[in-house]
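Just passing along the structure, written as structure tokens.
The other protein chains are all here in position, but one chain of the complex has been omitted.
Up next, chain A:
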Amino acid sequence: MAFVAIRHLYKEFDGIPALENVHLEIEEGEFFALLGPSGCGKTTTMRCIAGFESPTSGTIEIGGEDVSRIPANRRSCGMVSQSYALFPHMTVFENVAYSLNIRRFYRGGLSDRVSVLAGMLNRKLGRVNRETEEKVQNYLKLVELSHLGDRLPGQLSGGQQQRVALARALIMEPAVLLMDEPLSNLDKKLRNSMRVMIRDIQKKVGITTLFVTHDQEEAMSMADRVAVMSEGKVIQVDTPSGLYSHPAHSFVADFVGSSNILRGEVFPADEGEGSWIIIPGEVRLRSDSRREKGEAMVLIRPESLTLLSSAEAAGQGENRLSGSIRWAAYFGAKVRYGVDLGPFALQVDTVYRSGEPLLQEGDAVMLTVEPNQVVVL
């Protein structure tokens, strides 16, 4: 039984569909990423879960309870937004303590209410009880910000603000943690270390997390499972490796990692598993994917192609393609070649060993690929 279940979710803005039949199931404690280009509906999905958008139709269940009719402030979804949305007039400590104070405001007596309101209007009037103090300190320690409790958000770096927002969301012990592009405002280096930190904290706390991003690298490196969205629909849900090696759709193949996508005609093989694919130029490829006869898209990842110089490539075999180098791009650890095969071109990644000369434009080469690396979409 899924912990968060989104069923048949539709959302329209002024008659324009933003979400179409979104269906997602997230397990308890899972780190789940929603991946897609901007405008694909991933943020809208998240805002529906948080209660800031009301779905046109469909249900959202958290922990087996239908939350569709529960207002946003009682949904138990902690949210970290792209801009962090810290309260600029409150210190780090007060930001993190906010939800505890609000809870005290609603559940406490009159004196608690007055004290909380006064405290929010003027720092000196607020009294913090021991319990709050301890809890806030614990969460500040969790995000490694214990020493900055008295600072205002404006005095913090982007990464620190991000961690305050995280602590502020976690402290109310929500059922689900929602993160909307939380790393996109940080520079690349910081982003990498924050990925590790967020993942560590998520594991430590064990909270079910929905992470929205347009960065496939981010989604792939952090999430247990990823849902790829496009134009308001969920295209595929799988583990990162599953998505990469067996994309269900050319959009996914193209969005996740770099890829060569070819159009061809599939014929089921007569003997054994797999199929034959004829691609333009009468090139025949053997694939382990089994498909009905017909038109199909074929994916070959650049790193699954092996590049042989024509001298090495003596003899015949399956899945051999001859062509010539058209361009080379040097990335340090690897070199990517564009190989011209006549009617089409392929990108090929090779591991670069230092000292080795790069192939030159016009060099004749032979490409090979294992049948299990030729994926029919």
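Criterion: a residue touches a chain if its C-beta (ideal position, glycine included) is under 8 Å from a C-beta of that chain, and two chains touch if they have at least 3 such contacts; residues count from 1.
As a convention for this text, contacts and distances are computed from a predicted model.
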*Assuming one chain is omitted from the figure, identify its UniProt name from "Molybdopterin-dependent oxidoreductase", "Formate dehydrogenase subunit alpha", "FeMo cofactor biosynthesis protein NifB" or "Iron ABC transporter permease".*
"Iron ABC transporter permease"
_Please identify which residue in A:99, A:115, A:216 or A:230 touches the non-displayed chain._
A:99
*Check the options A:6, A:50, A:339 or A:376 and report the residue that touches the missing chain.*
A:50
*Check each of A:5, A:72, A:190 or A:279 against the chain that is not shown and name the one that touches it.*
A:72
*Against the chain that's been left off, what residues of chain A make contact? List them.*
13-14, 50, 52, 71-74, 77-79, 81, 83, 85-89, 98-99, 102-103, 105-106, 117, 120-121, 152-155, 168-169, 172
